[in-house]
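Note that one protein chain is taken out, while the other chains of the complex remain in position.
A, B and C label the chains in the order they appear, each numbered from 1.
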């Protein structure tokens, strides 16, 4: 693989962040206009985390994602159309409409799926890393999870094994300051990075609004994990702009509007990275505006497509409960 | 409560350690002579841990115990007769024969029970501490568990809550170097005390063969926990003399006879404490021998009693599935 | 009589019992200021404070275990499990610890706690937020299992659950939180193990749990239009189960369908049908039939999800076949 020039890679990161934001804006609109079945959790504000990390991965590398998973899915290479189709329960969705927002998966790009059990994917990511090593594939697995998920015991169980067995897995804790309607300091005692370190895992804290910082650290750690120096732990300090889910509108009882607008105005990962790109003279403001416009157009088109797309046929309801096994395999000598 | 003189308390500790050893020797004999239903796990070698800690507790304080629980049970004040009856499945046992060795409980002395799920009692101990505070009882709860149990995620979940809520609970990790047939360093990455510290919990490591060291540290921490300065974590370095259970006879494939005899000859908690007591001139060797003889006699008598005792009547089989509730309570105004 | 929502009924039950008994407390995620995502507990923290309405980290096994320990030592915790699907996370503490402690201790220790959680699909919440898992806990001796079918039931059963000296799992239907029903101002409790005959009938007995009681009642309406008289029974608690009332009805009508929103396969309908078949065999004109949720993970797509649960139309159609004797020819 030839190394892309820095500017190329910067622009890719910028574009990917804008794609996430555009996707979420459309998804929110779908909810507000009552076209979305159920609820969904917006990733807006956290784009630099998913993009900074996923741009350091190959498409064979695996990730596991969360209930707030659209960002990871886009960053790992998914297409808008199949994503919106999935969110609307349509047959052309990544999971034929069976998974929806909280279970969206895109195995062709190494995304093993969002997960509606907080912390539920920590074993899966660790197992993918174990599998990568057993198969000699050279892949790395990244486990995305929130600060709230650090309360789940499963994390400590699998970190222990990952450390004992030196597995190529990166635990990426997206600390957005809240789990649902509760501040992180009310649910997390001590220090999150120290918890990983206690298992002998090298741990870092990084500004999750700075895509370059995230990407640089990720590149280093992923390269080292590939060489067998893993596992690693990263705590990424970030913020979610919307409520816990799209329906969480009145949230002043747990966080102030001032706090929200401070993050949005001063620490937005897209605005700041765009400003830096132009300040460095790497790109003209109009170029960025053109990217934005293209991406938003794509998103709108994809929404229109998905709205018009077909639901799965009723006969699908009891398909895919069990995976088929080739009968020849189940015979002697098979 | 008047403070006992030091010598009184030392002799109590000595006696309690001998009582545990005598109990286990008899229990092992019962197994070897095929009089014991099922298997059981010997505490021999670890006596200073249970006694050093429990002598710092009142009988209202709560403990939770493990599959290797006879030591905790004796140290918390239980009687031989009811214990042997329980091990033999007799009606006069602490649990009317329904629990057996792995579930022996003695709520009258604050022992909430052994537990056959490794790590299974960590929540229970933490909840007992929460309850103590809610009831304003001033009690402290001690959670005994092995090094192997530190792999269970539940521990990290409840330590987090205990730390957030400053509960009066002491996590007492008996590190005897093995979980079943596996060395601790093969199943525990990093540092056990650091794991507690990462949650902001003050943690100590202590020589678990030195009953005075254990008792001194326990007294301090328990007093502080009672004042609301808890939780605390103690890692007690110790050793089990027997196999994982009474049937684990050939164990050279996982540990050497040399290692075993080194601990038994040089680090035995009873021998060493006895020697110290006589060296200090606090007691004559004959006095200790007399204690030993008395205790062994008691244990033998209790075994004979238990062997002759009656099994529960068959009609007990479906008793105690549900606790009765006073019908008056279940009525309006009840 | 005033009408209140199921959500409000649960809230009232808990508040009344907390006033009555200082050892009762609530523990779970976002139960305090947020009052749970479904807002069922709104207002309680204002009255009882954060010492008795306790917000936890996202650690279901952990706070379930803490509740067991608290219950063993003089408190009466109400564990709030945000979604019934998370039962899988607390099974060890619930089934290996809470359920067995009284028995294993020979009756010396007891675990008076309530695990309140929910069930019910068709909210477009997909496979991990839509399950109805009461069959799992009903199988474990030592647990009691309540399934309220209305606001009235929810209040009365919750109050009993809190006063019980045993671990009780109570399943609220998420879809019913806003459903209103008449609920007296005066205190009342609903005893466990007493089924409620919601509608009398002579041709067939429809036994429904939780929201399936409403489904059964609607099916009975449809059947009435066809000249078929259906009796509708709500067992209220599946452990203990009021076998006597169910048997009396089936012996009278000679036919029955058991309707439940858990998966049909190896779920609760099999047990109830098997007991009725066994003990009312001589009186039956048709086999006791069942209708549970389909044996598939709950799909997200609305086009699929609605197919997975029993509906009044499907229940009525099956009932009509039974009454017509068509099941006999199949069998």
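The rule we apply is simple: a contact is a pair of C-beta atoms (placed from the backbone, for glycine too) under 8 Å apart; a residue touches a chain by one contact, two chains touch by 3 or more.
Just so it is clear, the model here is predicted, and its values are computed rather than measured.
Q: Among the chains you can see, which ones touch the chain that has been omitted?
A: Computed over the complete complex, the missing chain touches A, B, C.
Q: Return the single residue from B:127, B:153 or B:208 that touches the missing chain.
A: B:153
Q: Would you mind spotting which of A:21, A:103, A:195 or A:244 touches the chain that isn't drawn?
A: Selected residue, touching the omitted chain: A:103.
Q: Check each of C:148, C:201 or C:297 against the chain that is not shown and name the one that touches it.
A: C:297
Q: Given the contact definition stated above, which residue among C:180, C:199, C:218 or C:279 touches the chain not shown here?
A: Of the listed residues, the one touching the omitted chain is C:279.
Q: By the contact criterion defined above, which parts of chain B meet the unshown chain? Give residue numbers in ascending order.
A: 37-39, 89-90, 95-100, 102-103, 115-120, 148-149, 151-153, 179-182, 186-188, 253-254, 311-312, 314, 316-318, 321
Q: Take the complete complex as the reference. Which residues in chain C touch the chain that isn't displayed?
A: Interface with the chain not displayed, on the chain C side: 85-89, 91-92, 94-96, 99-100, 103-104, 126-128, 135-136, 138-142, 238-239, 262-263, 265-275, 277-284, 286-290, 295-297, 299-300, 327-331.
Q: Name every residue on chain A in touch with the hidden partner chain.
A: Output for chain A: 62, 64, 93-99, 103, 105, 107, 112-113, 115, 117, 120-132, 134-135, 141, 153-154, 157-158, 160-161, 164, 319-325, 329-334.
One rule holds in what follows: only the chains that are shown with their structure count from here on.
Q: Where the centre means the average of the CA atoms, what chain is farthest from chain A?
A: That would be chain B.
Q: Provide the C-alpha centroid distance between chain A and chain C, rounded to the nearest whole angstrom.
A: 36
Q: How far is the middle of chain B from the middle of chain C, if each middle is the mean of its Cα atoms, in Å?
A: Computed from C-alpha means, the inter-chain centre distance equals 40 Å.
Q: At least two partner chains per residue is the criterion; list those residues in chain A.
A: Within chain A, residues 151-153, 186-188 contact more than one other chain.
Q: Give the residues of chain C that touch two or more other chains, as numbers and ranges in rising order.
A: 56-57, 59, 61-62
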